[in-house]
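The complex is shown incomplete by one protein chain, all other protein chains being positioned as in the whole.
The chains carry the letters A and B, assigned in the order they are written, with residues numbered from 1 in each.
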Amino acid sequence: MILSSLTKKIIISLSGLFLLVFLALHLVLNLTAICSREWYEAVCEFMDTNIAIKLMVPVLVLGFVIHLAFATAFEFKNWAARPRELKYAVATHTKGVSWSAKNMFVLGIVVILGIVLHLFNFWSKMQLQGFLGNEEENAYDLVVNLFSCKCFVLIYAIWIIAIFFHVQHGFWSAFQSIGLNNSKWLPRLQFLSKVYAWIILIGYLSIPICFTLGLQCS
Amino acid sequence: MAEIKLDSKIPSGPLAEKWTRHKAAIKVVSPANKRKMEIIVVGTGLGGASAAATLGELGYNVKIFCISDSPRRAHSIAAQGGINAAKNYQNDNDSVYRLFYDTIKGGDFRAREANVYRLAEVSNLIIDKCVAQGVPFAREYGGLLANRSFGGAQVSRTFYARGQTGQQLLLGAYASLNRQIAAGTVKSYNRREMLDLVLIDGKARGIIVRNLETGEIERYGAHAVVIATGGYGNTYFLSTNAMNSNGSALIQCYKKGACFANPCFVQIHPTCIPVHGKQQSKLTLMSESLRNDGKIWTPKKLEDVEKLRKKQIKPSQIPEEDRDYYLERRYPAFGNLVPRDVASRAAKERCDAGYGVNDTGLAVFLDFAEPIKRLGRKAIEERYGNLFQMYEKITDVNPYEEPMQIYPAIHYTMGGLWVDYNLMTTIPGLYAIGEANFSDHGGNRLGASALMQGLADGYYVLPNTIGDYLSADIQTPKTDVNHPAFEEAENRVKARIEKLFKIKGKQTVDELHKKLGNIMWEYVGMARNEKGLKKAIKLIDELTKEFWTDVLVPGKNGDFNQELEKALRLADFLEIGKLIALDALDRRESCGGHFREEMQTEEGEAKRDDANYMYVAAWEYRENQDPKLHKEPLNYEVVKVSTRNYKN
Partner (left out) sequence: MKFTLKVWRQKNAKSKGRFETYKIDNISPDTSFLEMLDILNNNLVHEGKEPVAFDHDCREGICGMCSLYINGRAHGPDDEITTCQLHMRKFKDGDTITIEPWRSAAFPVVKDLVVNRRAFDQILQAGGFISISGIVPDANAIPIRKEDADESMDASACIGCGACVATCKNGSAMLFVAARVSALERLPQGKIEAAKRAKSMVQKMDELGFGACSNTQACEAECPKGISIAHIARLNRLFIQAKLQD
């Protein structure tokens, strides 16, 4: 069955909203690392063992896969509608069009690459090892080790900035796509979108910054 | 060709019952037979789209032709102000009779009583239909429909959708048309221009069209042909008509034996943006609805005029006592809302007297300062926002702060193909609806009545009356486009195109068209006289010769060729131009949009001559000689014919 463009978009939006919730949750958990090693380890222990969380893991993976797959299909259709040979010779910036909005797919790719790296850095050394029956590495140590390397801090910063831009458009856009918007709510949602994106940016960036500068309390 | 005898076929009986009785008396075609019948509709404006949609709904097979890329581009879309109907929703003592009477009077007693009464009668159905189609008419807070006033009426009966009523009504008709296209009853042929009418055994059986994208000449057959191609205002080059609006379909029908009625009745609209220079191709209309609130004036003192022209003062600086609100002065009862012809002539009178307010001396003010003060800027913005914006885009003047400048321009043509009560021309099976026919507006059309007439013809009149004609044709098989009549017509069209390419002259089509426009505006414009008209006829003859020997048409036929399109149209405009002049010369009276300088009162008001000119002038084409005039006398059974008086 071929899904209509709008169905795809709605699926992208719903999965996107789900991922936004995950992103916020993940941030709260991460921030404990700045506060204390014990809290962080407790949180990791909880995430590792709680049955509800365990059940959510495949759902989360599915969320990512769906979001990515449909966004790719969506993007291909749009490329076909405006192929390279139909680009304008003179292009100006259209008023009110954000950079994020125009580059969602590219931003998405950067985000995915970041996730792959992130999985390699943490998940493969923790949950994967546990799954394979090996000893899991200590999460807090992993964080400390990782951010001792400046280049990783930089890569993480780029990744988070990409998430920031992606989310800044994605947040309100998801509501628009599922029809939860009107002319009154449009500016409000766009404002909330910015607020959310900034929280994500500052929140996630604060961790590598704190660890690099040694500001964490442990 | 058989001798033409005009038979208006007006049904007998009391005026108010004519249409009902007629509908009961005429024949209908059964649904099974409708499926076998084909009808061609040329034009997709309010008349054409509504007719095609309704005929499709009834079950006929319809082919509709459009010169643009989509039916929605038709120029009905540009109508701004509104549509009249005798709903009497405002309880201001309106009625079918009053709308009928206002229209007859507004038309200066040169329209048929029976047609106009029918128009007023079906006007109410139109509003119902449009609302059901989803036309977003303006509403009051209580949810009921709002109305406004228009020129020539003392009641509030005009329904409107901001300043875009024509657009909304056309979108309604176009939506109905699309529904039928989807249902398969209507086939739409876009970017096709009709270049000839095909007659078989004296009946209209098809058309020859040029595919404007490919240049191919195509043939289409049917049991009947409906012309809904609008008016011929572009004869004057500068007009408010769209660039592609043309009179070619009318001329082709005329040359095949359809009489052309009252060509000299051309409406000059008082509120257009003045001409700015020689490079202009098109004039822009500012809706008549603006006259609801706007006040028209010129300065009282010539020295103020001088200063205005030199841009030493702004119009808003001229004090109230130095302004001449000439319409309110001359016509106290109707004031700024006198009919269009009266308002146009009054503007010309002021400008001729030297009071024109711009550097060309051809403009008067339309001022909103007083209504903005009285009602607030927001109220004015709500009523006319889009018009004000349009004015500012074009002129770079903000009409909320300084008055608009306006001047009369060619807008609408009351004349058109002669039709009987059934809207059939003098050619059997050939119908003309909307602006393309002459039937309802007499010598002058009232504002907000064009939309009404187009839709009345298309939704309610033609779909009924055409059945009467087709009922005799149910045994007739589909028209064979290989018939020699098609061959001959196609060859003639091709030869004409070839001829145009071969001339390879020195003047472009636009240059020649501008010349025609100048002749028309100068001698056949707002004020006409015998000497001028005779001169115009001579000049047009010369120009026609010039055209056929010196026009330069680039490119080739088998291609998208806009210059060729324009050349073909101009050839026909030249013929219409001459016809307008001939008719204007014949009608030695001042009546509606036709003003003969020889015929005016001492106050400069129009002087009609009912004893000699109470007729419809229907012109029959004759090859290589002047057309023959047929007269259809107008009998007023109900209305008492009087001099139009908008003073008290």
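Operating definition for what follows: a residue touches a chain if its C-beta (ideal position, glycine included) is under 8 Å from a C-beta of that chain, and two chains touch if they have at least 3 such contacts.
Keep in mind that what you see is a predicted model, and the values were worked out from it rather than measured.
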Could you tell me which of the visible chains the hidden chain touches? A, B
Hidden-chain contact residue, picked from the options B:N61, B:S149 or B:S188: B:S188
Thinking of the whole complex, not just what is shown, which of B:E218, B:E328 or B:D510 touches the missing chain? B:D510
Full-complex touch with the removed chain, picking from A:R82, A:K150 or A:R188, is A:R82
Which is it among B:S8, B:Q167, B:T229 or B:N336 that touches the chain not included here? B:Q167
Since one chain isn't shown, list which residues of chain A touch it in the complete complex. 4-10, 74, 77-78, 80-83, 86-92, 94-98, 101-102, 104, 169, 172-173, 176-183, 186
Touching the absent chain: which residues on chain B qualify? 54, 57, 68-75, 77-78, 87, 89, 125, 127-134, 136-145, 161-162, 164, 166-168, 171, 174-176, 178-179, 181-182, 188, 190, 213, 240, 242-244, 276-277, 279-282, 284-285, 389-390, 393-394, 396, 508, 510-511, 552, 554-555, 559-560, 562-563
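Keep in mind that, in the parts below, only the chains that are shown with their structure count from here on.
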Using mean CA coordinates as chain centres, what's the gap between chain A and chain B in Å? 62
